[in-house]
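A single protein chain has been omitted from the complex, and every remaining protein chain is retained in its original position.
Let's turn to chain A:
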Amino acid sequence: MQHLLSAGDLTRDEALLILDTARELSQVSERSVKKLPTLRGRTVVNLFYEDSTRTRISFEAAAKRMSADVINFSARGSSVSKGESLKDTALTLQAMGADGVVIRHSAPGAARRLADWVDGVVINAGDGTHEHPTQALLDAYTMRERLGRVEGLRVAIVGDIRHSRVARSNVLLLTTLGAEVTLVAPPTLLPVSVDTWPCAVSYDLDEVLPKSDVVMMLRVQAERMHSSFFPSAREYSRRYGLDADRLARMADHAIVMHPGPMVRGMEISAEVADSARSTVTEQVTNGVSVRMAVLYLLLGGAIHRPGNQGEPR
């Protein structure tokens, strides 16, 4: 594998290698000197066409902890806002000798297009309504940390599945890793061909909750109601929001996840978001480790040889 464009590109062994590597690398973040020399002399460009402080900082921290040189390229205030095409930006980065490009873009497939135009490694940090593979990896990592495994876990993903890159990547990765995924949403927020996806579907959150080990809540934009995906924020919240009452009906060991940013009071109540069952802040922490692993394995080339990844220390 040269790039990370889709969670579906990862074999089970590759995904596990990333998670195992992330585990090892996480120890770096616990040291007083949070730095490894691994990617010294390598240049990583964070090419962000969408505002996403959380994801950009996570990739930036990951690259810097591996001693890579990081260039942040934000679309706002750059040549992009003057009409430069993605292709020309790609050729510019290529000419500057970027070893890796982390791209966040509103257009599905933007990462794939970029990979057609540059020689370096391309990492998809979210391309519109398509995918967000490192989010799925950090989610799987978090499940492993909290529940000891991913295989066999019953995972409910709740919310705007149709427009969610997080849901797409998670369905692919969690299926690869042997979890049983159930998507929960009103029918309007499910893809039309969801019956062909490798997962179960339910319109009824209360039926799915008690049977789930993991409940992953997705952000739902209130504006969706203007396109009649649902009648009102209040009705959505009543039928699909996770509040304290519903939390109480979950299994004792079950965890609540959210990729952020949360809309408190919409898909998740503040009480649930702040509860001990919620992994929201751990997900952020784990994101850095997982992105370190991805950068290390792709830029170090070690992912070509699973089982022989060497010592990251």
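As a convention for this text, a residue touches a chain if its C-beta (ideal position, glycine included) is under 8 Å from a C-beta of that chain, and two chains touch if they have at least 3 such contacts; residues count from 1.
Everything below uses one rule, namely that contacts and distances are computed from a predicted model.
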| item | value |
| --- | --- |
| Omitted chain (choose from "histidine kinase", "ABC transporter permease", "Dihydroorotase" or "Penicillin-binding protein 2") - UniProt protein name | "Dihydroorotase" |
| Option from A:Glu60, A:Glu131 or A:Asp213 whose C-beta touches the chain left out | A:Glu131 |
| Given A:Lys64, A:Arg112 or A:Arg239, the one touching the chain that is not displayed | A:Arg112 |
| Selected from A:Arg65, A:Arg104 or A:Arg165 as touching the chain missing from the view | A:Arg165 |
| Full-complex contact with the absent chain, from A:Leu16, A:Ile71, A:Val194 or A:Val284 | A:Val194 |
| Absent chain, residues of chain A that touch it | 85-87, 105-110, 112-113, 116, 127-131, 165, 168, 191-194, 196-197 |
